[in-house]
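Of the protein chains in this complex, one is absent; all others appear in place.
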Amino acid sequence: MIIMETSATPEQIAHVIEEIERHELRADVSRGEFRSIIGLVGDERKIPFDSFAILPGVKEVMRVERPYKLVSREYGRFFENPHKYRKIKVGNVTIGGSEPIFIAGPCAVESKTQLFRIAKEVKKAGAHILRGGIFKPRSSVHSFQGLGAINRERAEESLNWLRQAGDMYEMPVITEVRGEAHVDLMADYVDILQIGARNMYDQDLLTKVARKKKPVLLKRHFGASIEELLSFAEYIAAEGNKDIVLCERGILPLGKGREYTRYTLDLAAIPAIQKETYLPIIADPSHGTGRRDLIFNMSCAAIAAGAVGLMIEAHYDPTEALVDAKQAITSDELKETINACQKIHKLMQSSTTKTKATPDEKVKG
Amino acid sequence: MIIMETSATPEQIAHVIEEIERHELRADVSRGEFRSIIGLVGDERKIPFDSFAILPGVKEVMRVERPYKLVSREYGRFFENPHKYRKIKVGNVTIGGSEPIFIAGPCAVESKTQLFRIAKEVKKAGAHILRGGIFKPRSSVHSFQGLGAINRERAEESLNWLRQAGDMYEMPVITEVRGEAHVDLMADYVDILQIGARNMYDQDLLTKVARKKKPVLLKRHFGASIEELLSFAEYIAAEGNKDIVLCERGILPLGKGREYTRYTLDLAAIPAIQKETYLPIIADPSHGTGRRDLIFNMSCAAIAAGAVGLMIEAHYDPTEALVDAKQAITSDELKETINACQKIHKLMQSSTTKTKATPDEKVKG
Amino acid sequence: MIIMETSATPEQIAHVIEEIERHELRADVSRGEFRSIIGLVGDERKIPFDSFAILPGVKEVMRVERPYKLVSREYGRFFENPHKYRKIKVGNVTIGGSEPIFIAGPCAVESKTQLFRIAKEVKKAGAHILRGGIFKPRSSVHSFQGLGAINRERAEESLNWLRQAGDMYEMPVITEVRGEAHVDLMADYVDILQIGARNMYDQDLLTKVARKKKPVLLKRHFGASIEELLSFAEYIAAEGNKDIVLCERGILPLGKGREYTRYTLDLAAIPAIQKETYLPIIADPSHGTGRRDLIFNMSCAAIAAGAVGLMIEAHYDPTEALVDAKQAITSDELKETINACQKIHKLMQSSTTKTKATPDEKVKG
Partner (left out) sequence: MIIMETSATPEQIAHVIEEIERHELRADVSRGEFRSIIGLVGDERKIPFDSFAILPGVKEVMRVERPYKLVSREYGRFFENPHKYRKIKVGNVTIGGSEPIFIAGPCAVESKTQLFRIAKEVKKAGAHILRGGIFKPRSSVHSFQGLGAINRERAEESLNWLRQAGDMYEMPVITEVRGEAHVDLMADYVDILQIGARNMYDQDLLTKVARKKKPVLLKRHFGASIEELLSFAEYIAAEGNKDIVLCERGILPLGKGREYTRYTLDLAAIPAIQKETYLPIIADPSHGTGRRDLIFNMSCAAIAAGAVGLMIEAHYDPTEALVDAKQAITSDELKETINACQKIHKLMQSSTTKTKATPDEKVKG
């Protein structure tokens, strides 16, 4: 990490970048309020730090040992508010701002009618962003894979519905990108590109998505540690795209756990992650529990834990849904959930205790 | 499970019990508002259900297939409010009632001065019950095992302090029972007997503790499924003691997880458990996270998830504590935590959504 | 699953396929010794089974409920030896045959000299197939990603070395395919396409690789159940490619486990998997343990558990390796390992006990 003088000129910055590239690394330049910071992408050991420290315009050179650097609070404190999260704007919505953000919609887009009806209802219930799966990652090749998987025409058609539903009900739209081949197509239609939990480790997909320069929602893999989630977010940041929203959606249960909840929603990861990174984090209680009757409580709990928003599956008739019927809630239930969450979010923000998970000094367990 | 007629006489009930014992099972008699219910302890397959159904005073005979029966909502609906938890009274405090209950105090009792000072502070902060470890279960034989482990005199002395501190500051007291040999001694001094997570599977200890007819706090083992927690609570209930408070305190983390939190606090287990049993459940964010800086958020999250109370380690100077210094908070922090939790508890109770985790019909994931 | 009469004509088979496709499913035709079997790819519920049962040439129609059908023993018994594994031929080598197969080589190809020297040594030590990583999936964007990741020229150059080294030392070659973009390129150079553990869930990649009609080595994700491994193998089989070698390479450790071994090598999965599928399964003790000093024992253990081969990282000077230096062994150690494994394999094959994990009737735990 190279911290420039406040007086550093564009030429001096360009010279530092040139030197970095001469050593076969890439440079990530971030402009803070007062000064520019240059992060290194690649193996720092290749760099003679001493000779960089004396380049014109350089104030200080610091080594960062972890696998995540560009997304760390340590790096971010120069250009982000050290006590807050990065504000990610998408349309009229700000993720990581003063209000909690709710992403809702059907698990899978099944028809234009279904999508528009749900969009209308979730908007009325208070949702800010519309979700809808076009390509569904499924465990069984024999299950419905989403309309997009049928053929290119159906993919475009359903993406078009999603776009139109978002425009009509004034919500930005998000959908999951399952494979590299669909990145270009999807980026043409949606506002946020989602990387599903199963693809979190897919670094080629992350890189390709990052380059679209649109906000990315990165879900934590159900077997990933916090360090891994942040290390793979780093693949996106390394492409110069720091508009990354993290999402906790449940980790593998132990032993017989699956009978009661599908995954273990790791809510303590939320404040723990917020100590490490300036990226905002939301939770997905639908996939995290797999049970409709736990969503109200776990939504409230996630907000209390510090989530800046939630992603919830909603359907006018959950029992009718082709995918994940057991975990979707109705729009009435969604409304009650959003109401309660907003109150808890306000309550959490008014607290000033030092034990609150705002990014102060870190005390590791 | 044998459901008696509302008109059944004591003699008829006694006769049914006799018949049960003749088949080498034990009977658990619960008196509901209108009728008596008799649960069976032991292998139900030994019972000729048909011949029981025609005994005088018997209304209905039902088989329950799970390993937990006496603590199940199914059985409890005859004598407990089907939408609430069992109210467990200890002194002036009611666990499972309309107010959330906070158990606080030092991890280990270290001296009379330390204990009294902490007791005074946590009382002022709003705590209801005083905790303090006398025998500490430790991973290393070389670590401090609690004052009780030194000798019998120190054990009695420190139990005495705990009793006196509780009396002086008007809080019932709780301590952990580590081995069978100390059950009698401890039951003489404390109001609630705690079974620690490591001893959850110790059925001989559970049985011995249950027979003291005092409320029991049963912590979930870090490797136990929900079914196991309830099955071992059943060992206590089988002794006729249903004053059991369950406690979620974190399960084993996966992979590299331990670096960030010591355990994974499984908050979704709270509403999931409440669908299965009438026993009230609390959470322990101190052990569950192992990090002081996460306790405020995770306390609020646990209450939002549906916990009826919390157990929190507090110390006037956490860095001085001999045991678990990293996870204790100050009394000021405790006060803020209790305040916020009380507001969230009120907010959760006012909600009427059907997705709330009140014990309605169960929808499994 | 549609079982045809032994006398069924090609026209009758074609007619059945046509009917299947008319219902928007795909057909998988397997020719056994006596008869043809047609598997269905897609949602079987769309098919009116009764009307299929009376089509000309159809002997019987069976529903298979699991997510893996085409790779199951149940389906395979018509065209594979029910007590053995599918024999997968690649060059002169047969995976799943009477001899255990050893795949060895460097974790990452670093230079032509390094690769040729290792190829020569592992061949001499008894290895059958040469491995070498060109694109390495790494947790950190700042780590060495393999020569292939530098640019297209380096990728082709290193693939060329791999091909030449394989030809010179008469070993088929295998390398990992990290992203969809490299499938075509890699298929031009190597004999077996490997899907790494992190990509196991990447169904678009699986589909694309399957279509190359080359043998595929599918590694179990470290968070995947046996059912999931087989369900994702099914994605490959659904493209008509059943030359799939499964590989157990360790699952996520619990709690503090990582200090001693990097993953938990789940050897019992090997005989358990062999009861479910006819696909051969090997083990990777290098990644599974992450410790050079455990490889000899765990290699022998894997063969004793029933593995038909092993994948082992070898290097002339393990401490020099750029990637995974801690888990590579020398060629002398490889030779001793292969020798011991061959003896154990012979010993296991001579045993006739009914408890042996040959695919008899299944007794589930």
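Per-chain residue numbering starts at 1, and chain names A, B and C are given in the order in which the chains are listed.
We take it that contacts are C-beta pairs under 8 Å (C-beta built on N, C-alpha and C of every residue); 3 or more make two chains touch, one makes a residue touch a chain.
Owing to the predicted nature of the structure, the values given are computational and were not obtained by experimental measurement.
Among C:V183, C:L217 or C:M298, only C:M298 touches the chain that is left out of the view.
Of the listed positions B:T94, B:Q203 or B:S351, the one in contact with the omitted chain in the full complex is B:Q203. Among C:V71, C:V93 or C:L254, the one in contact with the hidden chain is C:L254. When the whole complex is considered, the residue among B:V41, B:A125, B:I270 or B:A321 that touches the unshown chain is B:V41. The chain not shown here touches chain B at positions 40-44, 67-69, 137-144, 178-181, 198-199, 201-205, 221-223, 227-228, 231-232, 234-235, 238, 252, 254. Those residues of chain A that touch the chain absent from the view are 222-223, 252-256, 258. In the full complex, the hidden chain is touched by chain C at residues 223, 225-228, 251-252, 254-257, 259-262, 264-272, 275, 288-298, 300-306, 326-327, 329, 332-333, 336-337, 340, 343-344, 347-348, 351-357, 360, 362-365.
We adopt the following convention: only the chains that are shown with their structure count from here on.
Ranked by how far their CA centres sit from the centre of chain A, the chains are topped by B. Distance from each chain's C-alpha mean to the overall C-alpha mean is smallest for A. Here the CA centre of chain B is 48 Å from the CA centre of chain C.
Note on chain placement: the centre of chain A and the centre of chain C lie 33 Å apart, centres being C-alpha means. Residue positions of chain B touching 2 or more other chains, listed in rising order: 223, 252, 254-256.
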